[in-house]
Structure formats: structure tokens, C-alpha cells
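If you scroll down you'll find the structure; I have some questions about it.
A single protein chain has been omitted from the complex, and every remaining protein chain is retained in its original position.
By letter and in written order, the chains are A and B; residue numbering begins at 1 in each of them.
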Amino acid sequence: MNRTISRAGLAAVVAAAVIAGAWARSGSGTVTAQAVLTGLLLGGVYALVAMGLTLIFGVLDIVNFAHGAFMTLGMYATALLASSAGLNPYLTLLVSVPLLFGVGYVVQRHMVSRTMGGSLAAQLLLTLGIAMLLENSLLLAFSGDTRTVPVSFDTPLRVLGAVADLSRVLAFVGAMSLAGAVWLLLTRTRLGTAIRAVAANPEGASLVGLDVRRLHALTFAAGTACAGAAGTLVTPLVTVEPTAGELFNIIGFVVVVLGGLGSVPGAVAGGLIIGLTEQLGGLYLPGQSPLLVVFGVFVLVLLWRPQGLFGRPA
Amino acid sequence: MILRLTDVSKAFGGLRALDGVTFEVEPRTVHAVIGPNGAGKTTLFSVISGEQRPDSGRIEFDGQDVTARPTHLRARAGLVRTFQLTRPFAALSVLDNVAVAAGAHLRTRKEAVAAATEAIERVGLGAYLERPAGELPAAARKQLELARALALRPKVLLLDEVLAGLTASEREPLVTLLADLRAEGMTLVLVEHVMPAVMRLADRVLVLERGSVLAEGEPAAIARDPRVIAAYLGENSDDALA
Partner (left out) sequence: MTRRLIVLAVIGVALAPLPLLLPAAQEAVAVRALLFAMMAVAWNLMSGFGGLFSFGHAAYFGLGAYTTALLTIELGLSPWIGMLAGMAVAAAFGALTGYLAVRYRLKGAYFALATFAFAEMLRLAALNSELVGGAVGLTLPVTGEQGWWTLRFDVGDPAYFWVALLLMLGSVATVIVLLNSRAGLNLLAVREDETAAAAAGVAVVRHKIMAIGVSAALTAVAGGFYSVYYLFVSPDLAFGASVSIQAILPAVIGGVGTVWGPLIGAAVLAPLSDMAATLVRTPPEFLAFLQGRSGLDVIMYAVLLIVVVLAMPRGLYGRFARRPR
């Protein structure tokens, strides 16, 4: 625990230095503040996406390439309900979360479970196949037409000299609340204890009478529900199209590796760091895609500390 | 001196697997390394063969300091090990398994195959040449380990419990083979639990306990050493010096 705190402290110092550097480079406090605010708000969503990924990795040891597609499914659920039934997009969480929970449960029970203990390649390819299937089914059903879901009561808010739309703030607050809820579920409930027991030692867990197969399915379902919730929360901010989740999947991997595969606090810290990196990176390398910096950080972390900032050395 | 360790230490976290181990091996001799489970025997082999880098100390082989030399170069120079838990290249045939090792010294595949075949026949696996190594029974895997090591033309052969888990009748030809190898001038270092074999083969015995050298000497002297007897009786009777 102490180490986690000292790591967080180190990360904060680095972040402060990077922000100062960006300030110096852009020469504008407002621009920097705007980048920091946008980065943190988006980072909250990354954190929720990554939390689902890291939960699935930590418990099932699966690198889930279908996570982004599940998120896209959540976006479509929200977009369709908001446009056809005129629902408030945030209310559709009541649909997208259970829907994706169910999808995740079924997918794990009937497909992923059959590759458990198999080769890494088999699991990677299976989730890749599921992602391709979902994305292209959406493409086939709804064509490539893009949709946007405006929030009727959206309004710009001023925070420390920077401006953020209410919808971004809501996405951040919603993502952080859900991340907190998952954290409480894991640490304060019997189900959470059981899940953590399975993650630590599946054989031991089954010896003490836990239904490991069911817990695996529940965990995958919970992780997928995180993706669905994240999908709903970002729907007002993005263009909804079949491949909209891909980018989040990729960034989710980056966050998860940065935070340490399987580490929930790491996912939150990593999400915020990557959100900041993406926005501030744009200030460092004007004209380049902000993602270039994100991947640069990713490769450095992989090479330098593959267990992540918050993970334990293997 | 063909192999010399000087004050070699290796720790894993808080556990000192090897603690200031010093010993020497004369050419054309058989050294046995014994000790209770967890005494550091396997770590000792890993450090000598190069899979683990020691935290401190020096390893010399054939007159050269090899402490920092990678495993494959030590193997090619003739410092060769086998694994206690056998590690066949499961998808490859027995012949290819051994040809990999034989190829370290030979240019063409044809030569490597010939040398490999010879090594395989020598350990008595001739009937299995084309079988995938993953399908071999346990005893045959041990023989395969040995064949792969022999194909590297070792000067010093480190054998990690080649006899463990074999029946008496399976052991006999291997013990004979080891005696032959020594007669041909090879230096053997064995980690072994099968005590009659150790006593029959070894010129010197090294006793490890908790990573340190407890005793070193001729087998007869070691068998009488009260510290060794105490260490063994304290552990378990399976390992008792018969």
C-alpha cells in the first residue's frame, strides 16, 4: 500500500513537470489549463474502460480485444433509445449496463470459457473474432451512417479559466462513480472477495468451494458492463459508428499496461495519466496526432516496466 | 582445474539460495552434489550453466572466467547441463531435438543428423528417432535429455537427477553409460538422490545445506561425517545415505 502511494506521488510529480513543460512550450496558461481539464475529463472515461479490461485480465488472464466492440454496443443502445424513444441519454444506462452484462455473461459462458487455459493466441484471436463480428454486424444493420446524440440541456461550464461542456463533466463524474462502485464491489462485498480469491488462486478458490466458472462469467460480465456504461457516457461526446469503440479499446490497453495488468487503482491513475498525455502531447508535438505520444509512452512503459506503474514485478 | 566456483552467492528476494559457495572440479572426475531439498542444488546448476547470473562470485571454466558469458556460449564451449524436470522440444522429433544440440558444432544438417543419431543410439533411444519428443514416456525423456547434452560434446556435464524417477532396471544402463563417459575422459557433476549410484560413481561429494557448503570430500568420508548425517536425519529419511 505504501508503495502504491509513493508511486502515485511519483506519478503526480511527473505529471506536474509535464504540465509545467507544456505551459512553457505553448506559452499560454489558458491553453494548458484547457488541455489539462479536457485530458482529465476524458481520462476518467478511459479509466472506466480500462477498469473493465483490467478486471477481466486480472481474474481471467485474458487480453480482451472485444472490449471496444462491447463499448460500441453500449453506444448504439443509447443512440437508438435516445433517438427513437426520446430518452435522456443518461437514463439509458439502465438499459446499456444490464444489456452488456448479459452479453458478457453469455459470451464468456459459451465461447471464452472454452479457451480458458488454452494458448494466449487462441484467446486473443477469439476476442478479436468477436470484435470483428460485433462491429460488422452493426455495420450491416445500421450501415456506416454516423449518428450524434446531443444532450438538450448541455451547457459550457467554466473551470479554472478553462471551459468544459456539461456532458463531458457528466461523463467524467459518471465514470468515476461507476469505477468507485466497482471498487467497492470488489473490496466490500462477499462476491468481490470471492472474485479476488479466484484472481489470486483459482485452484485454491475452487478447493474452498467457490464456483470458479460462475465467478469467471460474472467477472467477464461485470467488465463488459463497464464497457457498456462507458459507451453510454461518451455517446454525447462522440460520433457513433461501428468502429467508435476501437480507439477506446486501444487506449484501454495502454492504460491497463501503464497501470499494471489487473490493478484497479492502476486503471484509474493510468486513465487520468493517458488522458493528460493525449491532450498535453498535442502541445508538445503540434501538428502530430496526440495518439503518437500516447503510443510512445506505451512502448516506453512496456520496455521499461511491463508490470506497469502499480503492478508488482513478476 | 576444469571448473571453479569462487564465493558464488545468489538470492531470490530474501531467500539466499546460494551463500558463498566455493568449490573446484578436477578434470576427468565425477563430483556429486547432494543435500536436502531446497539446499540450492538446482540453483547451483542454473548459475553454473548461465541461466541465472550470480549476485556475486566468480565462475571459471576451462581456464576462462565465464561468469558473464551467456548460456548458449557456455554450452558450446563444453559446459553442458541436463534438466531435472525434462524439457524436450515437444513438437520436434527425437532426432531433431538432438540435432539442435549437435548443430552447435557442425556446419551441415547432414552431419548434425549423423552425430545426433549416434548420441541417441548411445543412450538407448534408437527406436524412437522419428517420434515427437512430447509423446515420450518419462524414462525416455530422461534419456533424451542426456542425448541432447552428449551431442554438444561436453567437457563438463552437469546432470540434474538423471536417475530420479526411474526403476532399477531403467537406471542400470544409464549408470553404466555414465561410468563409460567418465572413462572416456568426461568430467561429470551430478545432483542425485539415488545414493548407491552416487557412492558407486563419485570421486568427490559436495554437500549443500541452505545454500552453503556443509562438507566436501571423498564419498566414504562424507558418509561418516556427523554434520552430514545430522543434516540428513533432520530432513527426511528418503535422502538418508544408504
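The rule is simple: a residue touches a chain if its C-beta (ideal position, glycine included) is under 8 Å from a C-beta of that chain, and two chains touch if they have at least 3 such contacts.
This one's a predicted model, so the numbers in the text were calculated from it and none came from an experiment.
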Sole residue of A:157, A:173 or A:292 that reaches the chain not shown, by the stated touch rule: A:292
Selected from A:111, A:151, A:191 or A:212 as touching the chain missing from the view: A:111
Residue touching the undisplayed chain, where the options are B:35, B:54 or B:103: B:103
Chain not shown: contacting residue from B:16, B:58 or B:76: B:76
Sites on chain B contacted by the missing partner chain, in the whole complex: 49-51, 70-72, 75-76, 80-81, 83, 87-93, 96-97, 99-101, 103-104, 107, 109, 112, 132, 148, 152
Chain A, residues in touch with the chain not shown (by the definition above): 63, 111, 114-115, 118-122, 124-126, 128-130, 132-133, 135-140, 143-144, 242, 246, 250, 253-254, 257, 287-289, 291-292, 295-296, 298-299, 302-304, 306
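In this text, only the chains that are shown with their structure count from here on.
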Length of the line joining the C-alpha centres of chain A and chain B, rounded to whole Å: 50
